[in-house]
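What you see is the complex with one protein chain gone and the rest in place.
By letter and in written order, the chains are A and B; residue numbering begins at 1 in each of them.
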Amino acid sequence: MNAFFTLVARDLRLAYRRKAEVLSALFFFVVVAALFPLAIGPEAAMLRQIGPGVLWVGALLASILSLPRLFENDWRDGSLEHLMLSPHPLGLLVLGKICAHWLVSGLPLVALAPVLGLQFDLPPDVLGMLSLSLLLGTPVLSCIGAMGAALTLGVRGGGVLIALLVLPLFVPVLVFGAGAVQAMQSGLGAQAHVSILLAMLLPAVFFSPWACSAALRIALE
Amino acid sequence: MTMRWFYYAAPQTFYGLAGRLWPWLAALALALTLAGLWVGFGLAPSDAQQGEGYRIIFVHVPVSWMSMIIYLAMAFWSVLGLTFNTRLSGMMTRALAPTGAMFAFLSLWTGALWGKPMWGTWWVWDARLTSELILFFLYLGYMALVSAIDDVRRADRAGALIAIVGAINVPIIYFSVKWWNTLHQGASVSLTRSPSMAQLMLWGMLLMALAMWAYTLAMVCYRVRTLIIERERHTDWVQALPEVAGAKA
Partner (left out) sequence: MRWESWSEFWYMGGYGLYVWGSMGMTALLLLLEIWQARVAHLNTLALARSELFMEQE
């Protein structure tokens, strides 16, 4: 367990030293959220309608952008092999890396989204649901995405390839995440959506480290 | 019995088996296709609601079924391959993928052509069509992954993992899309609500489905042989084959 926290702390420290990579994914989110109204028009009623979807897709794409970083740097300098050879269970270590990655790439999206939601004229309770749905959904994205990152380690065309592999698998999270916000918007109540998001989060957190370890062994053996 | 299976798991023996099988499977596919087309276009009556347009189901339903069955087969071979570490499993999965992707595309194409006259638009966000679209993406993802990785064994194993994960996700994806669809369209039209089936319509569809199955098996056998030669071309047995050594077979 100590290994887990040490690894998380280490990854956070490393991410802090490479702030630019992290921040650029977040800025991507901001830019994408601004592009849609520019493309579609400033009419408030329409923006309110598309807002949840646009913000969710933006968060999704920003998550994918940050995925290559998850294993790449460690793989390049050999520390990934060290991790794999260590006596600690690889699944635990992978979970640590995914946690650190989410803290740095996913959690900021959760915080940013309501601010961007103001651009879409979304009321406070909807903004709250937006944050909650992203809070539950982005870890799932990190978990699924990590497996894609592990499989494509060192492969040509990495980032786009990860997106192609992982986006279809993201669809359920997207449907229920954006759906939760829309349900809140229409007054129907989002309990069902939130429950389903939770139901997706728990298996993702349990199985993803195992799948990622398998993927890393395939990539590195 | 298990010995028998592992015997055929060796590329050399499977090469021979597949070589004997594919011509028969191809002939079977052709015969079933002709029979199916005859029943479907020559004998089956027109539909009360959809007129002659419903006849698209004679290809739409078979290709949709096959696109799903093939993905399951890929997942099956992938599990086998990762468990037993056999080389043939990776080749079988790779041999299946292009055919599956083609059928998925055809499902979308024929679905669109069926939807246009019936519901007025080329694309309908019907739960099944949308899931089929995502299945098509899953195929493309697999094919992109195995072709991007240079090391053949690593590519096989990585592909196997993504195929398995994809297969596990397919029901989840279908469920979420179905839920999404009913929420947004209400009790809407279903593109796949087939006309109440007259006997002959059903027969035509089944014959075509079996034809596609036979075609797939033939194609996979044929393609696996190509893969086997490509990968094993430095072995003695391949170099001794009449096709390779020069003597006309």
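Some notes on this structure:
What we mean here is this: a residue touches a chain if its C-beta (ideal position, glycine included) is under 8 Å from a C-beta of that chain, and two chains touch if they have at least 3 such contacts.
As the structure is a prediction and not an experimental result, all values here were calculated from the model.
Hidden chain, full complex: it touches shown chains B.
Checked against the full complex, the candidates B:S78, B:T99 or B:T130 give a single residue touching the omitted chain, namely B:T99.
Of B:Y8, B:W203 or B:Y222, it is B:Y222 that touches the chain left out of the display. On the side of chain B, touch with the chain left out of the figure occurs at residues 41-43, 45-46, 51-53, 55-56, 59-60, 63, 98-99, 102, 105-106, 109-110, 113-114, 116-117, 215, 219, 222-223, 225-226, 229-230, 233-234, 238-239, 243-246.
The rule is simple: only the chains that are shown with their structure count from here on.
If you average the Cα atoms of chain A and of chain B, the two centres end up 32 Å apart. Of all residues in chain B, only 82, 134, 137-138, 140-141, 144-145, 148-149, 154, 157-158, 161-162, 165-166, 169, 172-173, 175-177, 179-180, 183 touch chain A in the complex they form. Taken together, the chain A residues at the contact with chain B in this complex read 147, 151-152, 155-157, 161, 164-165, 167-169, 171-172, 175-176, 179, 200, 211, 214-215, 218-219, 221.
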